[in-house]
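Excluded from the complex is one protein chain; the other protein chains are retained at their positions.
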Amino acid sequence: MTEDTLEAPQREKRDRLVLRFAGDSGDGMQLTGNRFTDASAAMGNDLATFPDFPSEIRAPAGTLPGVSSFQVQIADWDILTPGDAPDILIAMNPAALKAHIDDLETGSLLLVNSDAFVERNLEKAGYETNPLEDGSLDSYHLMTAPMEELTKLAVADTGVKGRAMLRSKNFFALGLVSWMFNRPTESVIKWVTNKFGPENVVAKANIAALHAGYNFGITTEEFHHLFDVGAAKLDKGQYTNITGNQAIAWGLIAGAEAAKLPLLYGSYPITPASSILEELAKHKNFGVRTLQVEDEIAAVGVALGGSFAGHLGVTGTSGPGVALKSETISLAFQVELPLVIVNVQRAGPSTGMPTKTEQADLLLVMFGRHGEAPLPIVAPATPAEAFMSAVEACRLAVQYMTPVILMSDGYIANSSEPWRLPDTDEIADMSRPFATADGSEFLPYSRDPETLARPWAIPGTPGLEHRIGGLEHANLTGNVSYDPRNHELMTKLRADKIDRIADSIKPVEVDGPESGELLVVGWGSTFGAIRAGTRNARKAGHSVSHVHIRHLNPFPSNLGEVLSKYDKVMVPELNSGQLALILRAKYLIDVISYPKIQGLPFKAAEISGKVIGILAGTDSEAGQ
Amino acid sequence: MTEDTLEAPQREKRDRLVLRFAGDSGDGMQLTGNRFTDASAAMGNDLATFPDFPSEIRAPAGTLPGVSSFQVQIADWDILTPGDAPDILIAMNPAALKAHIDDLETGSLLLVNSDAFVERNLEKAGYETNPLEDGSLDSYHLMTAPMEELTKLAVADTGVKGRAMLRSKNFFALGLVSWMFNRPTESVIKWVTNKFGPENVVAKANIAALHAGYNFGITTEEFHHLFDVGAAKLDKGQYTNITGNQAIAWGLIAGAEAAKLPLLYGSYPITPASSILEELAKHKNFGVRTLQVEDEIAAVGVALGGSFAGHLGVTGTSGPGVALKSETISLAFQVELPLVIVNVQRAGPSTGMPTKTEQADLLLVMFGRHGEAPLPIVAPATPAEAFMSAVEACRLAVQYMTPVILMSDGYIANSSEPWRLPDTDEIADMSRPFATADGSEFLPYSRDPETLARPWAIPGTPGLEHRIGGLEHANLTGNVSYDPRNHELMTKLRADKIDRIADSIKPVEVDGPESGELLVVGWGSTFGAIRAGTRNARKAGHSVSHVHIRHLNPFPSNLGEVLSKYDKVMVPELNSGQLALILRAKYLIDVISYPKIQGLPFKAAEISGKVIGILAGTDSEAGQ
Amino acid sequence: MTDTKYTRSDFQSDQEVRWCPGCGDYTILASVQNFLATLEKDKHNHVFISGIGCASRFPYYVDTYGMHSIHGRAPAIATGVATANPDLTVWVVSGDGDALSIGGNHLIHTMRRNVNIKMLLFNNQIYGLTKGQYSPTSELGKRTKTSPMGSLDQPFNPTSLAIASEATFVARTIDMDRNHTTKMLQAAYEHDGAALIEIYQNCNVFNDKAFVQLTGREERDTNRINLEAGQPIKFGANQEFAVVVDGNGARIVATADVAEADIHVHNPSNPDPSAAFALSRLSHGPYGPTPIGIFRDVNRPSYGDQVQQQLVEAHAKKGPGNIKDLIRSGGFWTVD
Partner (left out) sequence: MTDTKYTRSDFQSDQEVRWCPGCGDYTILASVQNFLATLEKDKHNHVFISGIGCASRFPYYVDTYGMHSIHGRAPAIATGVATANPDLTVWVVSGDGDALSIGGNHLIHTMRRNVNIKMLLFNNQIYGLTKGQYSPTSELGKRTKTSPMGSLDQPFNPTSLAIASEATFVARTIDMDRNHTTKMLQAAYEHDGAALIEIYQNCNVFNDKAFVQLTGREERDTNRINLEAGQPIKFGANQEFAVVVDGNGARIVATADVAEADIHVHNPSNPDPSAAFALSRLSHGPYGPTPIGIFRDVNRPSYGDQVQQQLVEAHAKKGPGNIKDLIRSGGFWTVD
């Protein structure tokens, strides 16, 4: 090798690459993955990430349950998912190798921290012999580096001592991988310096390890698999890399602003929703009030109280919390006040698998209230889209005086993707003036002729003193009423109001032919896998289209017509067929349900495989 | 009139009669109705009752919201409902008249307490002129009695003083009505004496008023509309008159006995479920533990704890309470322990109309849990049937190790009907032995090959120490597991277990032709009205049958086949089409939903009217 | 009459009052309406939030803003109202079941947070609306429909519980004593932060005469211990009894048997709540000598004010929020 090649090695161009970092939860894999992602974003790649971590804070080091991983796909075109199988797996210890090796296709790259493959760790991971030596990895392209030893050497002068020296080994790995995939290290260095301060010893150690890893790549012959992924041809604009929970937090702030209301967020921490509260808590200068209260019932209670007083009351949680809030949501529905309820779904039932994703709360939010209490439901398809979904949820709540469900899930919450920054000035004004006294009798349950929304008269307004409550009340006056006909009327009015929302929402858009053999219908976080899977199938010559529903109640008004244009309809869901059930009931179509209940997102290949199977008639599994 | 006719007046024989007692909530109408009912029951009539009262403890005297009523139908054949329109309305004051007169058909009898028609009361009821005098009641057969005056005279010697004297006026009315309809007064006297003691002045006053009313009938010419309803030709056996809540309480005791388990009932008072707790609290000698705890969440918690410890844990509530219990029910489902949840539905949403009936919690109990958590649902059709429904719920809970929902409603809860006493010895033994150590490894999530129930190993059993919990757990061992395939497997196993219940339940039975133009499908308390309505329509020559579903999840296995045999299917429900939605989704049949959301039960005539309309094609309203 | 801005009728809504005739709730309603009429505060700046129960019907009858919410949750909803708009006076009306049974958790948390709400706890020691089951303040052994052999649950002492929940204002009064009720309302109104007033309220239908020892002509003088700030605690028709507080708690003595200096001088604003707690233990319900008045009244910044203060500080430090900057705060890149 000449110096020249060292400086500018030959790199194979790829249009996309999937990397998976895996290690102990103490090894900093999430951080490593995120730094790599940011560097790639800055290079203009399109990308999508999938963090996957255990629910224990720090599960015992070296064990399988303790493994934490972070997958990222980078591409020079607009990809839709973090990728099905990794092109390279970076394994920091035997447990990480064991937990992930089955996902790796033959011939793929495998980069291993060889120092961790000592007897104790092998035993903890359940290896009887050392896989680095016993030939079991022969079908992969195995590369090893003694990362611990090299890290120790690298940080020796930085002032970090003893076992703490090893903490930087993830930066060593990051450096090495950065070299392999031609990522600049500047953004990482900047981040470390910002986080710890330039003089901090930890910062110094991390930077030293990073350099060491990078240089190790340059100087070591073994690492000749060098790839490069060019910038994606994304739409013009400014981009940031964003996770779903961040997008929801920011979207709520933007929604409140567009509604000209202060935001009051009541919550009780719960995985994977807590980071919305944590993000919002940082933005008090926007006038955002975050109330961490005693439980989920109090959380929705304070949000409802906030709305009564003229704020935009929002509460966020996950499935167990939604269950607890049900009674209060029913009250909010009955008193017809704005309220947004964010459900970041996780795998259930009960505590289930809190750090894993699932979509099994759809019927809960649709039907899980006593009495007739339909609610609008909005569901983003991707992390970036969650911003505008949150804005939309705020719009519906304020414009229609109703609680609104915003359905996200653990996958959207934690994954990230580049988000083309919207021009926030263009978010439509969605404020609705509070009622004021005009001399005539105030009727708290009179209605806007178009939206059927009732007036919002907030305490403190002279002359509009009135009482609302959970008992059934007379139309217009709101006085308590047990009149049978009135109850029927009010029940219908409340339902009609929700149905009318269909007039103000976008019709569904079809990706693929407007009619044909098969339509795949999805909702929520399955978007990327379904879009990629159906496109792949279409490229392979199959007649398949994709519709993704963002409004789950009411449905966009063209949905029924669209469904009717295809011979078959298939609904992939991370549950046992909940949207399928609703579509069947509503449109009497023999929808084929494709359930996956593993706490994991769909892979694009699963979708295309299913599509092809159905079209070939080899997959005869009908609905339900 | 000779003395002879006085003693044995000519009475018109009727096969059925509907009486409605209406008065102020302080007037004791429920008591009056119940005494009349008991006397009729003792005479062998078939009967059905419908109590209807305000939610205030004592709403302001004389006002419309304060009116309380009690309707009873008595018959000499096996009637199914308390009747559509009353043949006689007994109105104790102007408000009672006003609230009920519209239900009275022209020519019907109207018995009025004329003393109450004074200006103050007329005004409170919103009458501008006295209806007894202004001719507005001319189309009815009006009879009046100065009941207050006569009651005062009658009780003068009993020691009751002042306004308290008037309290017996309902007994005066009861005496008069007893004479008109040939009911014996002995059972009333016995009841009064038992309740207050023979020497009690209130007892004496009531009895004196009762006699006075009876004698007033005998001696006054005005009351010449004398009717008699003979004994019904009911099946042989012993009968008692029973309300739904009583039947549930007794059924739970019987169910626990058949399961050879102590009953532990955890509850928090709520209308209309409280009287189950109150009834069970009386029967501690059966070993029944009733725990009134701090809220509904604690109530289901103690019941679940009871089940863990080897009792039959049961919790009872109404819709708002079910909403609150949702999270714990999900836990019970996940740990697979027996638990019965009784939902006595009331009109919602939110607090709604707590004393009114509705069936709008079906989708809540079916789907209102986060994650995939299907539960069996059992629903009695009548008050008497509730006894065996409760037994059945206990059977499913114990045999399948699962929470079970028992769905009742306010109408079943408070209405009564004669119940042919079962031979309780014939209730099948449904006990399931607790697990005991047998030397082999104990696997808490191994399963019975037939029912898929897991073993029930209760604390205190040597050698079977184990831990259960709400996190997803590995098949067989129950150890916490995040394995994707295991999660899918466990989700399926839990669902399959519930589906298998279909093998052990009765197929639905068709009343009417086995195939034809129209099938009416109902569930719960609408039974009587649907059965009577469809029979009436059939008598009038229409092709209509009736199926009533007692197991709402899983459905009886012949349901799909039965549905397919009719051109049309119509589902009347006291909600906006909840069962209809499920049938549509499951069987893809264009079910016609017939919703009624007034807090009132269906009338038979409403059902037959709808049936005839659909068959005539004049009612084109299709489902949804 | 002084020329107040309002009269009682300004606070009477057009809804017919629907409690049982003779219910203590009527008296409390009158006291509250009359009290509100004495204030300068505009009526549209009062809000009444209640749960479910007979007591909780209260907001319907007061012509201010109001919400009749759901069982037990009024303190949470009121927290939202009070935090959103600290200019409002937020009243919570609740029963012993509503506040202490299903709503117990919200009560204790609202107290420790010192949310600026005025909580009127109508304690009738029974569940009224659901027709007479025992409540968390019902006496041991009470026979009701759900406790036919007698209740087994040791009742709460609401004042003890509130004091231990870090409450800054805790008082007790009696429905029938309208003057005293008014004084307590005034003090609670003036208190900045959470104020709890336990009001002994007669339910003449399901638990009649529960408070007769404090209201009966013959009993009341012997049993009513008036707490007055700065005063030595004496009671009885002739002040013949006194209260002493020491390392064993509070106890009643004959005034004659102790030195005046040993009689406990009531200090509701003592930062240490121990003496207030000790006084709350003198009775465990209205069954003998029972303290009436303000147990505790101390200052601590209210929750709503502090929340507001953090917004102001954040604003001062970071400037007004700008959504354009916010969405760029994590770094961004440009594609052109």
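All chains are identified by letter, namely A, B and C, in their written order; residue positions are counted from 1 within each chain.
In the analysis below, a contact is a pair of C-beta atoms (placed from the backbone, for glycine too) under 8 Å apart; a residue touches a chain by one contact, two chains touch by 3 or more.
Source: prediction; values computed, not measured.
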item	value
Among the chains presented, those that the missing one touches	A, B, C
Touch criterion as defined above, residue of A:N113, A:T158 or A:T351 at the omitted chain	A:T351
Which residue of B:G107, B:P462, B:G541 or B:G617 touches the chain not shown here	B:P462
Omitted-chain contact residue, chosen from B:V229, B:V302 or B:I549	B:V302
Of C:N114, C:T173 or C:Q213, the one touching the omitted chain in the full complex	C:N114
Chain A residues that touch the omitted chain in the full complex	55-61, 63, 65-66, 268-271, 274, 277-278, 281-282, 284, 290, 292, 294-296, 320, 350-351
Residue ranges of chain B at the interface with the undisplayed chain	38, 41-42, 44, 231-232, 234-242, 246, 250, 253-254, 257, 262, 264, 266, 283-289, 291, 293-295, 297-298, 301-311, 313, 327-328, 331, 335, 387, 421-422, 424, 458-471, 479-480
Residues of chain C (touch criterion as defined above) contacting the omitted chain	101-102, 104-105, 108-109, 112-114, 136, 149-150, 152-157, 160-161, 163-166, 244-250, 264, 270, 272-275, 277-278, 281, 300, 303, 306-307, 310, 313-314
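The definition used in the following text is that only the chains that are shown with their structure count from here on.
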item	value
A-C or B-C - the one linked by more C-beta pairs in contact	A-C
Distance from chain B to chain A - Cα centre to Cα centre, in angstrom	46
Centroid distance [mean C-alpha coordinates] between chain C and chain B, Å	39
Whole-Å separation of chain centres (CA-atom averages), chain A against chain C	44
Multi-chain contact sites of chain C, meaning residues that touch two or more partners	52, 68, 70
Chain A residues counted as touching two or more neighbouring chains	327, 331, 335, 469-471, 480
